[in-house]
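Below is one structure, written out as structure tokens, with a few remarks after it.
Every protein chain but one is kept in place in this view of the complex.
Letters A and B mark the chains as written, and numbering starts fresh at 1 in each.
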């Protein structure tokens, strides 16, 4: 009997020990978390969350810059919480952090409708005050761009790396078929018709990606019209999708294709044209036949000389109560936006909202792309920067239905508008 | 039921033909991943089913240049996280299954129903509510933030499998042990547990596999690169502008090797048929 009791006790103890380990671990983690804050005098640890992770093109520069900052500021530890943007991992992380009041000290994150969520949490800095304190630094930012990325009249996301979208076309294929450059809508449509009768795909796109839609709507309704979310005046632009689809302009499986595969159709010369973002330019620039130009003006369109371009992300800073942490986060952002570091980022690609040290980036396609941006009369951000995510998902999904002739453009616009109105 | 006249045996050659056919469908994708790990992204998309143009290791080297990830550390973190998950699931699930299989109490069937509900619930459906809970109990930024939700997520599977296995095991040995005055705890770990090794091994390898391949949870709950498991590598090969498929194949290749080794070890405990002697005593 005694032995039995002992064994029972042992069993109980094992389980209790395990449970207490779990509890201890919970408690322990609490301490571990708070310690660095208490001993702030010695070491400041800054949590930074950006999209510079993994195969993102700016990762090498980013990693180097962090190292340099830590070397220049002993006692500062940068905790890099960068997360890829794909699979919505970064969005989910930042929103979950915001929901739990656990925002990183520095963020390089989407602006537009995303700014609203962060601004509503009252935990991020609006930059007016810091700009006033350091006019030298403020001057480095392009004032026109700063105006465009404000939310409710306030600047929360410091613009940094920008992008543009353009019509990429394969000059060799155009010449082979005696076609003019697609600088007018007539030339564009003629190219579509001509290539459609060959085994070259006229226009490489997936009907699940947003780029062509952005170009067509902007061209149709112009910058002011583009701000009227899902206005019925957008309908003619969507009907062009149907027209192009009927002309066999798109890859046969464009409804299920993804953008990577659409890009590879264009890059390998199986397709003659593609409308896509500046991020594809670096890869395409090795082929001298690839040209870039703005999307041509559609008939009756109001968007002449306007391109889709913008600064979809920016530097945010948490409004930290800890003054030392606040100052260090500010220093870090100033460091990242300095001409030296921005110059290194610029060498990878993109357009910049801050002054950058000149880099010797000579790829012709990138030069042409930047020339296209400077020649543009105006630029606008893509639609998704100011509409609700749900309405936008619905809208993009609707484009497939319009192309296939299963829904009218008006129906799709009305559905998206209904969802968008719900949130405002 | 007994019929001595007819002895129809499926021709062995037929059986082998079918098994070999299935085996070829399962070997091909592994080879495909391996071969594609030597190709560039472009080559993968356009020449996916061809022999690689050259056997270059550039994709593997690239993984190392992903800046802030240390592959060796990633493996260690994976072992720590998934190992703990397996341990937790096997321990707590084993205890719970023992109760469900060998104890009689009121409301038992409600527990079974509860486990079925928990198993039906997809992990990604509760990723945000769970994050808030983790924050509230102060687990964020610790290994436990990814371990505990995964233990919880896999427990129902383990309990359902292990209870079924235990319930159908003959109870003679345990009855004999009770006669000898052994404690319940002793019966569990000296008698039931050894007999249940096959199901423990199988459940453990599955739980390990799922935990090891879990991607979103560590990305969102454990954003500290030094603590992240190797599966995160696979999320890093994609960025806003596209996916580096070559790097993806290389990441998969290096991450599945430990899984295959573990699987082979674990299945050594699953031997055909109980030894009659052990049961009859």
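Basically, a contact is a pair of C-beta atoms (placed from the backbone, for glycine too) under 8 Å apart; a residue touches a chain by one contact, two chains touch by 3 or more.
In the analysis below, contacts and distances are computed from a predicted model.
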| item | value |
| --- | --- |
| Chain not displayed: protein name in its UniProt record ("Sugar ABC transporter permease", "Fatty acid hydroxylase family protein", "NAD(P)-dependent nickel-iron dehydrogenase catalytic subunit" or "ATP synthase gamma chain") | "Sugar ABC transporter permease" |
| Contact partner of the left-out chain, one of B:71, B:209, B:224 or B:254 | B:209 |
| Residue, one of B:161, B:193 or B:254, that touches the chain absent here | B:161 |
| Those residues of chain B which, in the complete complex, touch the missing chain | 1-10, 12, 15-16, 18-19, 22-23, 25-27, 29-30, 32-33, 44-49, 91-93, 95-96, 98-99, 102-105, 111, 114-126, 128-130, 133, 137, 148-149, 151-153, 155-157, 159-161, 164-165, 167-171, 174-175, 178, 184-185, 195, 198-199, 201-202, 205-206, 209, 213, 215, 234, 245, 248-249, 252, 256, 259-260, 263-264, 267, 270-276, 279 |
| Those residues of chain A which, in the complete complex, touch the missing chain | 12, 15, 18-19, 87-88, 91-92, 95-96, 98-99, 117, 120-121, 201, 208, 251-253, 255-258, 261, 264-265, 270, 388-390, 393-394, 397, 400-401, 404, 406, 422-423 |
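Throughout what follows, only the chains that are shown with their structure count from here on.
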| item | value |
| --- | --- |
| Whole-Å gap separating chain A and chain B, where each centre is the average of the chain's CA atoms | 35 |
| Footprint of chain B on chain A - complex, ascending | 1, 3-4, 7-8, 10-11, 15, 18, 22, 25-30, 32-33, 49, 51-57, 59-60, 62-63, 79-87, 89, 92-93, 95-96, 99-102, 259-261, 263-264, 267-268, 277, 279-280 |
| Chain A-touching residues of chain B, taken from the complex the two chains share | 41-42, 45-46, 65-69, 91, 95, 127-128, 131-132, 135, 137-142, 144, 148, 181-186, 188, 215-216, 219-220, 223-225, 233, 235-245, 247 |
